[in-house]
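Note that this complex is displayed minus one protein chain, with the remaining chains in position.
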Amino acid sequence: MSDIKTSVNLCGVELKNPVMVASGTFGSGEEYSEFVDLNRLGAVVTKGVANIPWPGNPTPRVAEVYGGMLNAVGLQNPGIDVFCNRDIPFLKNYDTKIIVNVCGKSTSDYLEVVERLADEPVDMLEINISCPNVKEGGIAFGQDPKLVEQITSDIKKIAKQPVIMKLSPNVTDITEMARAAEAGGADCLSLINTLTGMKIDIDRRTFVLANKTGGMSGPAIHPIAVRMVYQTAQAVKLPLIGMGGIATAEDAIEMILAGATAVSVGTANFVDPRTTIKVVEGIEAYMRKYGVKDINELVGAVHER
Amino acid sequence: MSDIKTSVNLCGVELKNPVMVASGTFGSGEEYSEFVDLNRLGAVVTKGVANIPWPGNPTPRVAEVYGGMLNAVGLQNPGIDVFCNRDIPFLKNYDTKIIVNVCGKSTSDYLEVVERLADEPVDMLEINISCPNVKEGGIAFGQDPKLVEQITSDIKKIAKQPVIMKLSPNVTDITEMARAAEAGGADCLSLINTLTGMKIDIDRRTFVLANKTGGMSGPAIHPIAVRMVYQTAQAVKLPLIGMGGIATAEDAIEMILAGATAVSVGTANFVDPRTTIKVVEGIEAYMRKYGVKDINELVGAVHER
Amino acid sequence: MATKFEEMAVVVSQKEIATDIYDLTIQTKDIAANAKAGQFISLYCNDGTKLLPRPISLCGIDREAGTLRLVYRVTGEKTGTEQFSKCKAGDEIRVLGPLGNGFELGDKKAFLIGGGIGIPPMLQLAKELNCEKTAVLGYRNELFLLEDFEAVCDTMIATEDGSAGTKGNVIDAIKANGAKADVIYACGPTPMLRALKAYAEENDMECYVSMEERMACGIGACLACVCKTKEKDHHTNVNNKRICKEGPVFNAKEVEL
Partner (left out) sequence: MATKFEEMAVVVSQKEIATDIYDLTIQTKDIAANAKAGQFISLYCNDGTKLLPRPISLCGIDREAGTLRLVYRVTGEKTGTEQFSKCKAGDEIRVLGPLGNGFELGDKKAFLIGGGIGIPPMLQLAKELNCEKTAVLGYRNELFLLEDFEAVCDTMIATEDGSAGTKGNVIDAIKANGAKADVIYACGPTPMLRALKAYAEENDMECYVSMEERMACGIGACLACVCKTKEKDHHTNVNNKRICKEGPVFNAKEVEL
């Protein structure tokens, strides 16, 4: 492994490799630790945590769609207290970076969590302003550039860790949201969250999801994610974490070439619990095949035909 | 067939069934007439036609993606004169409705085509204000509600046929665009056009498409289309033509239940040239299975679980 | 200690035993040896358009041979289950398991109640329970697995159309036979489980139900397949237990049905 450098630096945080997991697809790592050596991941991004426990949405919460899935879990989470007492200590057993995904229904919800995390041994915060499955907060913040900038700057005032703003793809122009987050002082951006979709059961003539709509993820959305990462990389100077349908090392490399410094594996964890490790190994194999000494050479390296 | 009624009425135009084709995937029908009896389609929607011939984009113009494809053909078309002299007479040989898709780079381009079509024997006009692959016009119109309303009302002033406005999914809120088109006097809406995507060749580290980005279509985008059709059906009173990833009768019925009065088969024509006929037959089979006497009973008939 | 295994299982045999009901035996490497009655496994399609695993309960476990018997229903055309139904001896299916908690084996006089495609998991339980036990099987009309049950325990059946056994549902069959027990183990449609929960309460019986919900990960990470519980759950502290992890078997008193 020593012949190639796979480590990347995300606003001061050094990851051993660019492969992390997408929030909400990996819990806090415990369930997957039976299949994946968490020490081999660049970072674990936890499921979103709020100031208090959230029960989430009614079931059914997931539906399969062509090449992907819809989810409307609704950010069920145990609240920041249980999280700090249980999930952070669990993750501290591993040599990987800890990125805590933060959700809320109001600015003060977010700030309460961020403040509570200030003295915790976590490496970065990812702010979920783009969950399509909760009525208040979430998506409402992520679709308006003024609100994006405001909440970013409010959070940055008190955050002790670098702040990643997670962007919604359900917008006309993702670069507008990216620039707003940059203007608000974000350290990093992650994109894309899920695209809002719907599935109807034609035999029962009902919505498959109790929530009617759900966030679409999986390989089906990958080309949209690559496009948005590319556009965002052209628009801002911040490092990007690319996600959306990454299931193979090839998908991850495509995202890196588009401009992502790191990548997250999401839905693919459900399809094969060892996907993350396969992506780590596949990136190394690609680097060796093409004589890439340092993965940073690949970031944003797509060029005209 | 007489036991069930499959005909639908789109703002005064009676289609024998709700199945049509998506503009740009079927030419003007000639190439597919070897595989499909055009008399069995509710309507043929032609490839977009402008006031003058357009050469389109450089190649490669298409790329395959997971469960779909990207295209950046760039609306290559022969211009309205050739179209009126060749394509309309061809289609008049068949007992199907003719819907002409109109594209332009400026309002006056659109108006010139609409005016030229005024005395032609075509049934409806579909105005493409949402093509992501041409720099001027197209998408620029479709992402701004003021422009949508303005161009709709300009066209309605001179159009002799009912006007369908074709909406872009690359927006934060499709209902805003739908309401703008309704306010401008549109007779009908069609949605969704393609989602902007990108594919990178990781071996060459180049964009697969000469145009860098392309419009994504195919089954992968179906859940997003269903969601947008449902939302739009709740927001406006106009009849809707649903499209986006319809490859089977089940997909078509899902779209109808979501609120579409008619549906268009697009990319699936490339996958199986007889898809349209299979959808027509599959809808009839579904109606018989569930004792649906009139397809209009199904339009928007999705209900809560 | 790894307790779950992802494997390429090999089909040993498969046949259709009733309309759309398939009886599949697969050879596993580690799963069968570690499985118990009431657990399930996830089966993956070989088709990139259907990404999520299909949870299927264990109808039989042969720990020595390392084989699992799965009896499942094909839910429609172009479905994942249809895909599995076409597999022949020697074909491979990717699987993950064993998953879920399974039944706790007690020694009280028991009813093992299965309704429709909830019948199969009761068979392995019938084999493992070392106590007085009666299987109560509810069918629409077409019978399956009946001889398998009759070989291991007393069995009574109900059919919706009365074509065999008691006409009606499983509770009708119990009443018609004047049968009694101290504990119910059950798997089947939610209305049946709901009725059994009420029946157990009325008759002061314990009742354990195996539940179903749409799943994604199958291992407790995604929080898709929760059910409402009386007690706060361990994971989120919000009365939402994970069917794939804390379940699928719950004490009926603990869950909303």
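Chains: A, B and C, in written order; residue numbering restarts at 1 for each.
Please note the rule applied: a residue touches a chain if its C-beta (ideal position, glycine included) is under 8 Å from a C-beta of that chain, and two chains touch if they have at least 3 such contacts.
What you see is a predicted model, and the numbers here were worked out from it, not measured in a lab.
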item: Contacts of the hidden chain among displayed chains; value: A, B, C
item: Identified contact with the non-displayed chain, of B:26, B:110, B:230 or B:286; value: B:26
item: Residue touching the undisplayed chain, where the options are B:34, B:119 or B:304; value: B:34
item: Selected from B:61, B:97 or B:227 as touching the chain missing from the view; value: B:61
item: Interface residues of chain A (partner: the chain not displayed); value: 66-67, 219
item: Residue ranges of chain B at the interface with the undisplayed chain; value: 24-27, 31-32, 34-35, 47, 53-56, 59-64, 66-69, 71, 73, 76-79, 82, 218-219, 267, 269-274
item: Missing-chain contacts mapped onto chain C; value: 47-49
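Basically, only the chains that are shown with their structure count from here on.
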item: Most centrally placed chain, judged by C-alpha centres; value: A
item: Approximate Å spacing (C-alpha centroids) for the pair chain A, chain B; value: 34
item: Per-residue overlap in chain C, given as positions that touch at least 2 other chains; value: 48-49
item: Numbers and ranges of chain B residues touching at least 2 other chains; value: 66-67, 219
